[in-house]
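Of the protein chains in this complex, all but one are displayed in their positions.
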Amino acid sequence: MASMTMIQALNSALDVMMERDPNVLTFGEDVGYFGGVFKVTEHLQKKYGAKRCFDAPINECGIAGAAIGMAVYGLRPVIEIQFADYMYPAYDQLVSEAARIRYRSANDYTVPLTVRMPYGGGIYGGQTHSQSPEALFTHVAGLKTVIPATPYDAKGLLISAIEDDDPVVFLEPKRVYNGPFDGRRDRPVIPWSKHPASDVPEGYYKVPLGKANIVREGADLTILAYGTMVHVAVAAVEDSGIDAEVLDLRTLLPVDIDAIVASVCKTGRCVIVHEATRTSGYGAELSALVQEHCFYKLEAPIERVTGFDTPYPHALEWDYFPTPPRIIKAMRRAMEA
Amino acid sequence: MASMTMIQALNSALDVMMERDPNVLTFGEDVGYFGGVFKVTEHLQKKYGAKRCFDAPINECGIAGAAIGMAVYGLRPVIEIQFADYMYPAYDQLVSEAARIRYRSANDYTVPLTVRMPYGGGIYGGQTHSQSPEALFTHVAGLKTVIPATPYDAKGLLISAIEDDDPVVFLEPKRVYNGPFDGRRDRPVIPWSKHPASDVPEGYYKVPLGKANIVREGADLTILAYGTMVHVAVAAVEDSGIDAEVLDLRTLLPVDIDAIVASVCKTGRCVIVHEATRTSGYGAELSALVQEHCFYKLEAPIERVTGFDTPYPHALEWDYFPTPPRIIKAMRRAMEA
Amino acid sequence: MSRRSNALDLHIPAPRARPGDAPDFSGWSFPEPGETPRPEIDAPAVELREFAYGLIRVLDMDGAAIGPWAPRLAPEALRRGLKYMLLLRAFDERMHRAQRQGKTSFYMQSHGEEAISIAQTMALDPSDMCFPSYRQQGILIARDYPLVDMMNQIYSNKHDPMKGRQLPVMYSSKKDGFFSISGNLATQVPQAVGWAMASAYAGDVRIASTWLGEGSTAEGDFHAAMTFASVYRAPVIVNVVNNQWAISSFQGIAGGENTTFAARGVGYGVPPLRVDGNDFLAVYAVTQWAAERARANLGPTLIEHFTYRAGPHSTSDDPARYRPTDEARAWPLGDPIERLKQHLMVLGEWREDQHRAAQEEALETVRATGREAEKVGVLGVEGAHEATSMFDDVYKDVPWHLRRQREDLGA
Partner (left out) sequence: MSRRSNALDLHIPAPRARPGDAPDFSGWSFPEPGETPRPEIDAPAVELREFAYGLIRVLDMDGAAIGPWAPRLAPEALRRGLKYMLLLRAFDERMHRAQRQGKTSFYMQSHGEEAISIAQTMALDPSDMCFPSYRQQGILIARDYPLVDMMNQIYSNKHDPMKGRQLPVMYSSKKDGFFSISGNLATQVPQAVGWAMASAYAGDVRIASTWLGEGSTAEGDFHAAMTFASVYRAPVIVNVVNNQWAISSFQGIAGGENTTFAARGVGYGVPPLRVDGNDFLAVYAVTQWAAERARANLGPTLIEHFTYRAGPHSTSDDPARYRPTDEARAWPLGDPIERLKQHLMVLGEWREDQHRAAQEEALETVRATGREAEKVGVLGVEGAHEATSMFDDVYKDVPWHLRRQREDLGA
């Protein structure tokens, strides 16, 4: 066990897998010598050589396309899209190709590919370094979508993603790379080392895909969240005095429906939190699922607390970011309904 | 007034607008001499010259990107993406650029662009000529998304889209291009000429964006649909004997929330129908909106009848397509709940 | 609008001839067969630039094989190539007709382009990996993939290896090194480069080859592929099949008015070979050159195959609506089957009666196979595929939401 930040945990996952399996390699923009703009691939080129960890041309379509070809060959590539905001040029290769190849070839060809991308705001990154495009992946049959919230989960989920025989989009909440930021800007961000989920085994382990985590048990209301918003939701619960249960979904697709249903049917109230724009965000799917499965148990309308339907505005990002007070307001509405 | 198919109505809209406004031009793959693979741009090159209606290289990114530049210049380009399934290479230009330019330039530059694309299945087009990607647009702040269901609406909405000062994604239900196919494959498709909404003025008129149409009034249940599914929903209602109200949304973003709320609060039951894959489809947003606005009026869980979460399977497309029986089943569930 | 004297003007390329016009290939000049030198496979790319603007030809119009590019191919191999081409053409004709008869939804012929897929497959190693577009069904034929399985797929019947999920012509066969064809143009090209990089990564000996139409070179995927291939010196052959037409748009709309498609390779520092695509021997020879170069770790080659799409784009279009009907006949570089036949006859290795017999044999094979496949079923036969099979292979294992949807459908 070691105390790791999320970056260190992700780096460790790659290291463990490259050590275990010569078919695992990683590439992307600035991923090689430099170790990635967020340092997730640091030391890997030095340790495993330039052929296993290298820089790519600035062409996300090519990064995804080449990785698909490698996966078809039999390798297990892990690619980095420098920011999720830059995944759009790769979108066709991911949606029309990676996601469909097993199906259209009737299981003849498969694409064991992992696509890492830092997502989310709160770092003054402006419109093109802050986006949360998860719903653009959850709509795509054939892709899995994973978002960790802690170092422990980040490593265990990334290893599961790499070992998965289908393409996995692995979104990394960059705002909590270095500490479990909880949206309370008036307090100093505590380092990961003070958080129990930063205790990370140095070797191989997995956190299974498709399983949510109950971060906090509660009786009165369920909060569904993932990534950065898990920490914000927990802070909101602390500040609200409401006995809410917080679910960290961890995998968005396939989502852990049993955990969701069990919790919401128990509490009868549900608040969904995400940072992505509201309309057609993943929260809409969660809302639809919850009302489909828990209709008769619901005592209040399901609330969505989300990013607004605007680009992420640079200087106004703290007005855009779903902070604890916004979540608490929704919780109160749900409790009072 | 003339009786027009949807193709003729769309062609007429382009003709009217090119006649009225020298800033309107249209291009895309096979759009010029050939008049488009679905003939929507037929005769336009001959009538207006090759500079106003022309073929483009097979590069959807370039088609969108060049059109954005033209719109920034001050023209009102209408581009055709040959099949919605091929919009992915253009997705970055549409999402990161067309949708954002007004915002990021603080209203300095604008993009009055219309992006036409045939969508939907039922023509044995297989996985890559059948997709319904509307939810990938409704999630994007800065885009409007429009889907007509009849020739009359197609022309009036397309003219509104062209005159709109923001980028509009205009999805055309290709299965009803030539007749209001209603999913009843055992009956011959009636031609548009037998349908009242094929009475189309030859000149200029508009159908406003953002306004739904009540296709059928009813007291017991509300069906929310758009495009091809409007006709399928009406057929389902006919076959079901249930007194359902059918709303043709026409514009998905901004959606006509007042019409939706009025109807569902009246009926207390809601079935949402679309052809796109279910998870994170636009139906999820509709479901979330309905439960947010009509929670206390709902007497049954909101039902979603959608395409399955698989690629569109060529030979099994009639099992995939949401047919009247599938809709009726959902209606019954909603009535009996 | 009155135009200023210095007004700018927009140029829209147009083909020389449209329906009603006479075909016009005048003014095109090609190097003579045998005229183009054959460089060493390790020649630096900078020395190969001019190949982008010439045309490598081996067969002259009388059937003689001339010059340094003439491959040393035994008559037996030539006859095999000819027979494959005859089979491919017969197959295409029958399947095109089958679509007209409503037995399938869609078909695409490779009429006029047969030399490319057949000669290239023969020049490659059987274990080399192919990433084709939808017009290289000849690869499967030359790799002796069961014709009946191609038909079963075209008919989407219950033996369809793609289980009814794919468009008719979008084959896949891993054991034959034939990658699953995509409906999205050009996506296979960076994948081929990635596969080739993986082969190099693994210290393998297999190379990759990929095909796309001249129209498809406009897609960004082509640029991605060329960039990656150049940067990592991937052992891959990128084949641009310039058959003059996309659907209704001529090669000028794809960027062929100001230069050749082979010249795209120049832009990336990738050796560009331009070859008469209707010349079986020349196609074979350039492929062999490029394959040897790739195997020697010298990286990618771009080959432009200069040819003509003699048939319609697909069963969905009528070429008479956008080009002169007799353009194919006027094509200055002839028909690939006729030209190889003539060559074999000049060699004294083939006779008219043999040719007629071979043609008849191809027809009979196709006919018999057609009967076999039709017995299994044609498109639209209910129950050919379990509806619930639609939920398989979306993922390796069926997740809960698809299980539930499968139950819904079953109910």
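A few notes on this one:
Letters A, B and C name the chains as they come in the text, with residue numbers starting at 1 for each one.
What we mean here is this: a contact is a pair of C-beta atoms (placed from the backbone, for glycine too) under 8 Å apart; a residue touches a chain by one contact, two chains touch by 3 or more.
Keep in mind the model is a prediction, meaning the values are calculated, not measured.
For the chain that is not shown, the touched chains among those present are A, B, C, taking the whole complex.
Interface note: of C:F91, C:F106 or C:Y232, the residue touching the hidden chain in the full complex is C:Y232. Between the chain not shown and the residues C:S127, C:T259 or C:T325, the one that touches is C:T259.
The hidden chain makes contact, of the residues A:R76, A:H139 or A:R278, with A:R278. Among the residues B:E42, B:D166 or B:D309, only B:D166 touches the chain that is left out of the figure.
The hidden chain makes contact, of the residues B:P89, B:P148 or B:P322, with B:P89. Chain C residues in contact with the hidden partner, per the touch definition given at the top, are 1, 3-4, 6-13, 45-46, 49, 197, 199-207, 218-224, 227, 230-233, 235, 252-255, 257-259, 263-270, 295, 297, 299. Residues of chain B that touch the chain left out of the display are 25, 51-52, 56-57, 59, 61-62, 64-70, 72-75, 89, 92-93, 96-97, 100-110, 141-142, 144, 165-166, 210, 253-255, 257. Summarising the interface, chain A meets the missing chain with residues 22, 29-30, 32-34, 37, 50-51, 54-59, 61-62, 85-86, 88-89, 124-129, 278-279, 308-311, 313-316, 319-320.
We take it that only the chains that are shown with their structure count from here on.
Comparing per-chain C-alpha centres with the mean over every protein C-alpha atom, the closest match is chain B. Taking the mean Cα position of each chain as its centre, A sits at the greatest distance from chain C.
In whole angstrom, the spacing between the mean C-alpha positions of chain A and chain B is 32. Chain A and chain C have CA centres that are 41 Å apart. Chain contacts: chain A has residues 61, 89, 92, 96, 100, 103-104, 141-142, 253 touching two or more partner chains. For chain C, residues touching at least two other chains, in rising order: 165-166, 170, 182-184, 220-221, 394, 401.
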